[in-house]
Every structure is written in structure tokens, then in C-alpha cells.
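Only one protein chain is missing; all other protein chains are in place.
And now, chain A:
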Amino acid sequence: MSALIVENLVAGYGDARVLHGVDLNVGQGEICAILGPNGAGKTTLLRALSGMVKARGTVRLGGTSLAGRSPDAVARLGVAHVPEGRGTFMPLTVEENLRLGAFVRRGKKDVDADLARIHTYFPVLKTRLKQAAGSLSGGEQQMLAIGRALMSRPRVLLLDEPSLGLAPLVTRELFRIVQAVNEEERTTVVVVEQNAHLALGIAQQAHVLETGRIVLSGTAAQIRADEQVAQSYLGYRV
């Protein structure tokens, strides 16, 4: 069953068109990796899915069309977008950030239970609950951003470059957690990543985006085996 279906998605900023007809079909509980060089339109793709940039084409979440909806409406339908740069509410505490993640939900008890659930994935956040989020390290802020997104109990989680600016060890830990979340909660994940190794390590399917078009699609194993990808993104020749 497909969780997210995208057909002929066209998007851009003003007159500058960035995406020229993108198709995706992400199955329920799958992790889908979007690879590609800088400027390929990876971030724009996620923004188009969550309504942050205007887009034409089909976007369907289960049976519901997301096309033309505002970001807050898309969020209420169950898409959690962890934006580029993490979107931390710096002056607010870690706990306030996490509770804002559950903004679309009602019921304090459930939210409290979810707070505990997030702590099991990210134990470090538990020790920082009353601390201003701006005082966290980059890796902790990324964990907070993902934890906050999970607080909404999303059907689809959109991750924009989670590895950006983080040490390799921290990045690896982060991907391990994303995989754990995916396995335990069956959350569908679309992850945009420059670090192809890591993304392919946890994904079932992958797509290579170049100048606004998908130039290569397949299972993670197929993409990893592809010579062209190996040369361009994995940094070695096969």
C-alpha cells in the first residue's frame, strides 16, 4: 500500500522553476532516500510536499490530496517536516519545543506519554528538558527537531539533510535512531541526504534527483550498485 504518491510535481520560486515533473511512490512504512547534488531541488521537493512552496501536480497522502494546502493544514493531516536548518525555537526550552511538536494533537495524557516515548529514542533530550533549545549542540538540535516531529505522531516524516554540519559519529547515531523509529512505529520516511552511504544504508528505495528531474530510481541496493551513482555520490569507482 502506498503512503505517499507524487505525480508530475512541478514547483519553483517565482519565475524560477526548480522541479520539472517529479514522480514518487513511497510504500507504507518505507524509507525513501532522495539523493542528488546541490541545487538539484531536493529541499524544494520536500517543501512542495509540505506546502511551503507552491506546486502543481498530484500529491496524495493515503486517500487525501495535499496539493494546494497550506503547511499547517498539511501538518494536521499527518506530515511532519523537519526543515533544513532544523527550525529550532531557540529561546524556548527543549520541553516547550517538544510540546509544540504535538500542537496539532489534543489530549494532554497522550502528549505526556509521547514525551516519554521520545526520551527513549533520544535519552540526551531528557536531561536537557528545561534548558533553552538554543544552547544545545548541533547534533542535539537535530535530535530535538526529529523528536519534535515525532511528537505529532506523523504518518509521513520528511527529513531534510539531517547530517548537515554534524560530526560523522553523531550522524551515524541519528540515522540509527531514524531506522529504529521507522521499524518500531512503521512511520513512512522521506529523507533528503547528501551522505548517500548513510541514506542508502537505511532506505528501501532511492531516487537520484538532478536539476529538478529524477534521473535514476530503484531499490537502495540497486542504486548502491549503480556505477554512475558510485562515481557521482559515493566518492569511489566500482
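Here, a contact is a pair of C-beta atoms (placed from the backbone, for glycine too) under 8 Å apart; a residue touches a chain by one contact, two chains touch by 3 or more; residues count from 1.
Methods note: contacts and distances are computed from a predicted model.
Visitor: Select, from "Cytochrome P460", "Terminase small subunit", "Branched-chain amino acid ABC transporter permease" or "Putative circularly permuted ATP-grasp superfamily protein", the UniProt-recorded name of the complex's unshown chain.
Guide: "Branched-chain amino acid ABC transporter permease"
Visitor: Tell me which of A:Leu9, A:Ile34, A:Ala55 or A:Ala80 is the one touching the absent chain.
Guide: Looking across A:Leu9, A:Ile34, A:Ala55 or A:Ala80, the contact with the absent chain belongs to A:Ala80.
Visitor: From the list A:Gly29, A:Gly57 or A:Pro71, which touches the chain that is not on show?
Guide: A:Pro71
Visitor: Pick from A:Lys42, A:Arg99 or A:Arg224: which residue touches the chain that isn't shown?
Guide: Touching the chain that is not displayed is residue A:Arg99.
Visitor: Taking the full complex into account, find the residue in A:Gly14, A:Gly63 or A:Pro91 that is in contact with the omitted chain.
Guide: Checking the options A:Gly14, A:Gly63 or A:Pro91, the one contacting the hidden chain is A:Pro91.
Visitor: Counting contacts across the full complex, list the positions on chain A that touch the omitted chain.
Guide: On the chain A side, contact with the omitted chain comes from 50, 52, 70-72, 75-76, 80-81, 83, 87-92, 96, 99-101, 103-104, 130, 132, 148, 152.
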